[in-house]
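Yeah, one chain of the complex is gone here, protein chain that is, but the others are all in their spots.
By written order: A and B. Residues from 1 in each chain.
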Amino acid sequence: MPDIREHTALEIGQRLELRGQDSSSWIIVLVGDSSTGAKLEHFRDDIASVLQKPTRIFQIETKTFEELREELHNPGNDVAILVADDGLTAELWSSFDLMRGAIERAGPIVLWLSGNSIRHMTENAPNIRSYVGSSFFVVGPDGGFMTAEERAQRLTELIEHYGFGNEELIHRAQLKTLPPDPEIIEWLVLLGRGDLV
Amino acid sequence: MSLEDALRRAAMLDAKMHREAKGHELPLPHAVFSQLRAYLIRRAEGIAAENNVWQLLKFSSAIGGLSYIALGPTFDKGLSPYHFRFDSGARLSFGLTLREDDRLSRLVSARYHYQLPEGQSPAFFRFDLIDAPHENPLLEPCSHLHPGLEHVRLPVAIHDPIEVLDRIFFVIERNP
Partner (left out) sequence: MVDSVSSLTAGAARRSKFRAFMQAFNPTAPAQVAIEAGLICEDLHRSLYQNLGARADLEAGSLQLLVGGIGSGKTTELLLAVKWLREHADVLPLYIDITTETDLSGLNVGSLLASFGTHLSSRLQKAPNFARERKVELKETFQKIREFAFGRVERVWVSYDQDEGEPDFEDESTEEGYFTFQKLPGKLKPPLPALRRDLGQIVEPLKKLLEAARVYSKDVIVVLDGLDRLLVPEKFLAVAFQDFRVFRSLKVSVLSTAPISILYGVGNSVPEYFDRVQHVPALVAGPKDDLLRSVIQKRGGLNLMGVEEADSLCKFSGGVLRDLISLARDAAEEAYISGHQSITAEDTAKVVQQLGASYMRGLSPESIKALLAMEKSKEFDVSKPANIEFLVTRRVLEYSTNNFRPHPALLSAILAPEEPNA
């Protein structure tokens, strides 16, 4: 079976944007077991930026039918990320499937699922699976985070420009004798010494 | 009327701008990064010059709640593969540091360097935001613009990063 496609959050956002405002789209984003809250928040930031729409996060398990319906429709045109933990049982998936009609909305719905959740979903929520169709994605790395190599390159640039090294920088920062240049602050941040700013 | 008066007025203005800078709220650093990236991607779509924003714009978190967003080299010493390029031949690089504060962030420092094509005057525009008050705020205000001269710094209002880019893309670049 082919692996689920890897896309950056921005690519996913661009697909949703292409589908149009108020497309009522449903997509699934698969996350690995080691997913963290930061990954979800970063994804939310990227989607909100691309679509220029507020993006809210909901934990499915913690909401009743009426709460979810009410919150998803107020407003109904932003982006809603519904997080389903592995613990969502077959019965809960069935219930969620039954309420598909009640939570249909103009704004896109993103189901944020783990591998186990996807299995439960496909078995117990066929109406939702039908809405998702083939829109399954894995959020892959997007090259935005500075690598160690890139950091080292910037540090070299700074050392060459100012004519003194990292240790001297830290020493002068502790003595508070550094100029308030933005580049100096960046240098301290690159060294992990934001505490000296 | 004297230089002392000018220094005094500059100090008052600088203190005011520092207060404004400290009070200027932005979303969390990664959200600012996402916004900038989406903005630059949209701008890049309208430019014939090749700009792979996903490779150009970088984000780094550090200890002490400070994050760093950068595009292009720290110092502009000529065209590089890391600059954002415009159809006019101009190029852009910038760096921002943000401090996280509860569910928001604040700009600690910023630099945006727009280098015009060779032979044009002024040669560049650079917007800077410095962290601490300079000993001579008349010469170096907290938030300032270099109009193509390294030693001339004219005070400018505190801006959101997107607002500075708006001036670069829609004012300076559009009016060569």
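Going forward, a residue touches a chain if its C-beta (ideal position, glycine included) is under 8 Å from a C-beta of that chain, and two chains touch if they have at least 3 such contacts.
Predicted model only: the values in this text are computed from it and were never measured.
S.K.: Please identify which residue in A:F43, A:F58 or A:Y131 touches the non-displayed chain.
M.R.: That would be A:Y131, which touches the missing chain.
S.K.: Among A:V29, A:L82, A:I118 or A:I185, which one touches the chain that has been omitted from the display?
M.R.: In the complete complex, the chain left out is touched by residue A:I118.
S.K.: From the list A:G101, A:P141 or A:G163, which touches the chain that is not on show?
M.R.: In the full complex, the listed residue that touches the missing chain is A:G101.
S.K.: If the hidden chain were put back, which residues of chain A would touch it?
M.R.: Here the touching residues of chain A are 1-5, 11, 14-15, 18-20, 23-26, 65-66, 94-95, 97-102, 104, 118-120, 122-123, 126-127, 129-136.
Basically, only the chains that are shown with their structure count from here on.
S.K.: Enumerate the contact residues on chain A facing chain B in the complex.
M.R.: Within the complex, chain A contacts chain B at residues 8, 10, 13, 41-42, 45-46, 48-50, 52, 142-146, 150-151, 154, 157-158, 161, 180-183, 185-186, 189-190, 192-195, 197.
S.K.: If you look only at chain B, which of its residues touch chain A in the complex?
M.R.: 27-28, 30-31, 33-35, 37-39, 41, 54-55, 57-60, 62-68, 70, 73-75, 95, 97, 99, 108-111, 128-134
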